[in-house]
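Quick one: the structure is below, questions incoming.
A single protein chain has been omitted from the complex, and every remaining protein chain is retained in its original position.
So that you can tell them apart, the chains are marked A, B and C in the order they are listed, and the count of residues begins at 1 in each.
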Amino acid sequence: MRILQTHKSRIPDAPATGSSINQVDWDLLWERFGTAVVTITIWLIAGLSTPRFANVDNFVSVLRQSAFVGVSAVGMTFAIIAGTFDLSVGSTQALCAWGAVSVAKVAGVFPAFVTAVALGGVIGLCNGSLVALVRIPAFIATLGTMFLVNGLTYILTNGQTARFSGKPFVWWGNAQVMSLPVPFVVFLGCALLGAAILHRTSFGRFIYAIGCSREAANVAGVPVAKTTILVFIVVGLFTGLGAALLGARLYSAGPGLEPGFELNVIATVVLGGTRLAGGRGSMLGTVAAAILFATLANVLNLSHVDAFVQRVVVGFVLLLALSVEGVRQRLAEYWSKRAARIPQSSQPL
Amino acid sequence: MNARKPRRHRVASSQVGLMLLMVAGVFAVLSPRFLTPGNLLNVCTSASVVAIVGLGMTLAIASGNFDLSVGSTAAFAGCVTVSLVQQIGVALAILAGLATGAAVGLINGLIVTELGVPAFIATLGMLTIVRGAALIYTGGRDIYLYGQTQYKILSSGLTPVLLALALAFVLWFVLQHTRFGRHILATGSNAMSARRVGVRTSLVLLGVFSIVGATAALSGLILSAQVLTGNGRLATGLELSAIAVVVLGGTPLTGGQASIAGTLQGSVLVAVINNGLNLLNVSIFYQNVTLGLLLLGTIALEALRTDRRRTKQLTTR
Amino acid sequence: MDEIQRVPILAVQNLSRRFPGVLALDNVSFDILAGEVHALVGENGAGKSTLIGILAGVYQPSAGQVLLDQKPALFPDPLSSQRAGISVIFQEFSLLPHLSVAENVFISREPRRGLTVDWATMNRQTQEILRTLNVEIDPATLVSELAVGQQQLVEIARALSAKTRIIVMDEPTAALNEREAVRLLEIVRSLAAGGVSVLYVSHRLEEVFSIADRITVLRDGRHIVTEGRSAITEQRVVSAMVGRELVHSTRPSRTAGAIVLETKDVTVDGGLVRNVSFSLRRGEVLGLAGLMGSGCSELMEGLYGLREITAGSFLIEDRPVRIANPRSAILTGVGLVPEDRKRQSVFPDLSVAHNLTIGNLPRWFRAFPGLLDLAGERRKTLDYKRQLNIRFTRPEQRISGLSGGNQQKVILARALAGNCRLLLLAEPTRGIDVGAKAEIYALIDRLVQKGIAVILQTSELPELIRLADRCIVFVAGEPRGELCGAEITQEAVMSLATGLSHRVTVDSASLRSIQ
Partner (left out) sequence: MKHVLRTSKLLLSVTALTVVTVISLTQSSVAEGSAKKKIGFSVYDMQYGFFQEMEKGTREASQAAGYDYVLVDQKSSESTMVSATQDLINQGISALIISPFKPDALGPIVDAAKEKKIPVVIDDIGGGGTDYDVIVISDNEKGGVLAADYIDSVLRSRPNNSKKVASITCEPSAVYAARRNAGFETRIKELGYQVVTTLSGNSRQEEGYRVTKDILSAHPDVAAIFSGNDPMAVGAAQAVADSGKSGVKDVLIVGFNADEIALQAIKAGQMGATVQQVPREMGKMTVDLATKLMKGEKPDYSNAANREVYVPVNLITAKEADALLKK
């Protein structure tokens, strides 16, 4: 066969690139802003239906509450974008919070935070090593650490809660700066830091690349194992920080803190538009989703909704928000199929 | 007739079997009461409850999915049955409970297949919704059936064990020998390809989720029969135990493969650990530590083994 | 060939399909006769995949209709298309790796006895079908254990078992080596002789002309021409495909510079590839050729650090180097364009810029420690856009929106961005249309001229001949011979690679020995 070459000057633009521009990428838009829209909608509805919602104290309360899941969710966003997962954050949180409160009692605030963050980091390192080096699927590895750390916390604490109400410590959980609650400020700081890492460092790029395709990332020279371990460490660090804040907020911490925390964190990240399969997602969404969940809990309480019904509503909102894209695609598909069927509907197959 | 069947992944289940023998051996040495018939029945009974929902979960995982809502489904079905036993009789009430479970499963399936929500999140949402529904249904109250000896049949003696074994056989048979079963594996293997070659993956998944719901319901019914009570708190956290026994049993989370025998052995292993530690009067604190270590140990062994097999392929050094 | 006598078994009439923002198929009509091999050619984006999708029941037409036996037919889902006697073999196979060969062949049509699957019948019938294809595969083998060529045969067996009257093959030889491809073409011919119609979709005009009875060309979603093979020239098909005039090109003469790479007795992964010694100069293209499993891919992966070099030495610019992983390869100035674009190189969800720079972030884009210089990255991307003539609108655009050729150019840019001295190209034009192919060849020529050394591994012999200055042929993990310049011909390469005479005759025994 002869090989042919084109005249370079006469090459038209590739058709595939031009077509997607004038058309709205709903998928991407919803992923970016969907959660924010839902949050605002809920604020609107809440503001209109319960006057108690719209006062400063209440906003402070909502924002503060969003922080405790939120800080951990910042870390989890890294993990989920990288296409993995951490089920152990609940157990980790309990252990770290207990560590923070116990250390705060004897050594002060700074060592307390360092302890919590370091404990989180160590657990993250274990998770990361299990996943990246021993190659246990993340779901199983972190399920195992979840049980393990949970049991360890009970053994270490002998089932007892540690308590400390020293002012400098609890300031971190309860005070306000410039009328914003301290935990929320820390949360925003974490989110900004997280966004910076994701978008402005090579580590962040590696995370997106690995989430998109592990194999391609490896071939492209991304240090997959190292990055994976680092991702789990990051999850641990943020979870440790969030745990210290929660310990400060509650003046206390012990085993069995916040049942189902890991699922809340994952739900928050996914609700924020980060794709569970990895490769896509943003911090903005995570922040919006954390506020959304806190708002929802608050609004339901303010509207005196029965606790049993609350469970149903929260689950429903989660499903609703995540079905929007699927429903839109379904509808589009339906219309195209219908359109195809109409002219021929009378004909036999 | 020499019908050759495809070779299956059996390695992992032999691993869990080995682990089971070792753990049981240790307990047999440490506690003289461990090997008494009464205690063994006891172990098998508590294994059965997890095994039944674990078997359903095996199907879900083989089809490439998950169901986190099984605990709530078990509670809801338990409440429905217990509340109906007096009105419509035991048999019909049991059927109603199973139907409730299957219906919840069907809804899970519809959310996954029709709304395109990933199963993990869909069933996570349903976890809270169904728990709420169970609490609303009972008004948060206990419904009890003292003196209802007929309903007790579901949990007394060998019934749970027999139910688990029968279910295991049926599901094994379905998986290996029926078209539906092969299509479950096909869907889990590669849903896209399966759709292209004419497998109705949506229908398959609806079926799978319904079965998972029904098995969760059956577990819930046995639990409620054990205590002759229905309440919305029943079976909290069952989902994680169920997933743990499936994983221990060697069914890979990637889908397309299933080890029914592995799941049975996994649930016995977990039951043996809990029972043994109780017999030895070891604090509950250590149960989770042991479970965690076992889970990681078993899978790490398996991972390292396949790793050695895989060294000749592309690696991530 | 008296086509006039035969009746059209399948016809498309005024078929259109609109996707949001793009008209993928625009009023296309043509027909396929019974027992005919009908080739469908066109560049990427010409509408071939959409047409296949409609025939497979994956897409619905926006207008027009499909006629089966001259009666309108409707395929709302894949199953109904199969029931109508159409089987589609997609480019990325639709096989289920965890199921056995027999199950894959009979999936969704399993023979049953009562409620249960009749394994005996299924295995027996599978064996029979495979035998008609002249292959010996145990029907109980899991598909994941088969080689790619065998997997393709399983796809064909599935089509045959369905009593298919029309088989649609999308780029069937894309994943096959020369040897397997020859075998496949034979099978297609015998299928057609047995009365099955084949719609053969391919980029490889050589194949198309060796096998098709008639050829249909699509361009930009429109039907351009349908003509009998004897009535149309290759030249005309190509210009119909690209819609413009093309000129011939040959390998330019090159002058090699200093030695860049020298290997001595290199062994990969403890013996997958053994005793490889060669040297490579600046401005030179070294081809690696061989059948699948001959060790070419493995050697490439070894050079790039994806496999371990277990023995021998490896010098780059006279300094011994140890390349432990892709990262150290990039740092030493080795770049790779991997062979499987979908799996190994492209990150579909990431932007063009991110795809381009991912391999060398720390080296280039550090404004101050740790942070990336996004503006610099953008500049660099636009730089490459100009240099390599990549067509995209914005660096932030997702790479999945680009055509295959442009994606490949981005990957090429990625490999070059690492200060590349030695460029490894594995199947650089696989799945890329003719126009883009020629462009990529020209690009490689330019790079080589600038002094980059290239190792090219390809299963397309014309490509090898067009690009390589020298060529080493591998057999079973060892270099069998080296060809230089004009010595590189299809016959010479094949005879070395197969160890047979250059008239390639294929039988199933040698096919198995390859795998």
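The definition used in the following text is that a residue touches a chain if its C-beta (ideal position, glycine included) is under 8 Å from a C-beta of that chain, and two chains touch if they have at least 3 such contacts.
Only a predicted model underlies this, so the values are computations on that prediction, with no experimental measurement involved.
J.: Looking at the whole complex, which visible chains does the left-out chain touch?
T.: Looking at the complete complex, the unshown chain comes into contact with A, B.
J.: Specify the residue from the set B:S63, B:T81, B:T123 or B:S155 that touches the hidden chain.
T.: Of these options, the touching residue for the absent chain is B:S155.
J.: Looking at the full complex, which residue from A:T161, A:Q176 or A:Q329 touches the chain that isn't shown here?
T.: A:T161
J.: Quick one: which of A:V122, A:L188, A:L302 or A:V324 touches the chain that's been left out?
T.: Missing-chain contact among the listed residues: A:L302.
J.: Could you list which residues of chain A touch the chain missing from the display?
T.: Residues 24-25, 29, 33, 36-37, 40, 43-44, 47-48, 51-58, 61, 64-65, 68, 154, 159-163, 165, 170, 173-174, 246, 249-252, 254-259, 294, 297-298, 301-302, 304, 307-308, 310 of chain A touch the chain absent from view.
J.: Footprint of the hidden chain on chain B, which residues?
T.: Touching the missing chain: residues 31, 33, 36, 38-39, 42, 45-46, 135, 140-142, 144, 146-147, 152, 155-156, 223, 226-229, 231-236, 274-275, 278-279, 281, 283-285.
We adopt the following convention: only the chains that are shown with their structure count from here on.
J.: If every chain is a node and each touching pair gets an edge, what shape is that graph: line, ring, star, complete or other?
T.: complete
J.: Between B-C and A-C, which chain pair is linked by more C-beta pairs in contact?
T.: When A-C is set beside B-C, the one with more contacts is A-C.
J.: Indicate the whole-number Å distance between the mean C-alpha point of chain B and the mean C-alpha point of chain C.
T.: From the centre of chain B to the centre of chain C is 44 Å.
J.: So, what's the distance in Å between the C-alpha centres of chain C and chain A?
T.: The computed centroid separation for chain A versus chain C comes out at 39 Å.
J.: Quick check: what residues of chain B touch more than one other chain, meaning two or more?
T.: Within chain B, the residues that touch at least two other chains are 314.
J.: Indicate the residues of chain C shared as contacts by at least two other chains.
T.: Residues 306, 325.
J.: Write out the stretch or stretches of chain B touching chain C in their complex.
T.: 1-7, 173, 177-179, 182-183, 185-186, 188-190, 192-200, 256-257, 312, 314-315, 317
J.: Can you check the complex and tell me which residues of chain A touch chain C?
T.: Residue positions touching the partner: 1-8, 10-11, 13-23, 196, 199-202, 205-206, 208-209, 212-213, 215-223, 279-280, 332, 336-337, 339-341, 343-344, 347-349.
J.: Within their complex, state which residues of chain B touch chain A.
T.: My answer: residues 68, 111, 114-118, 120-122, 124-129, 131-133, 135-136, 140, 232, 240, 243-244, 247, 252-254, 283-293, 295-296, 299-300, 303-304, 307, 314, 316.
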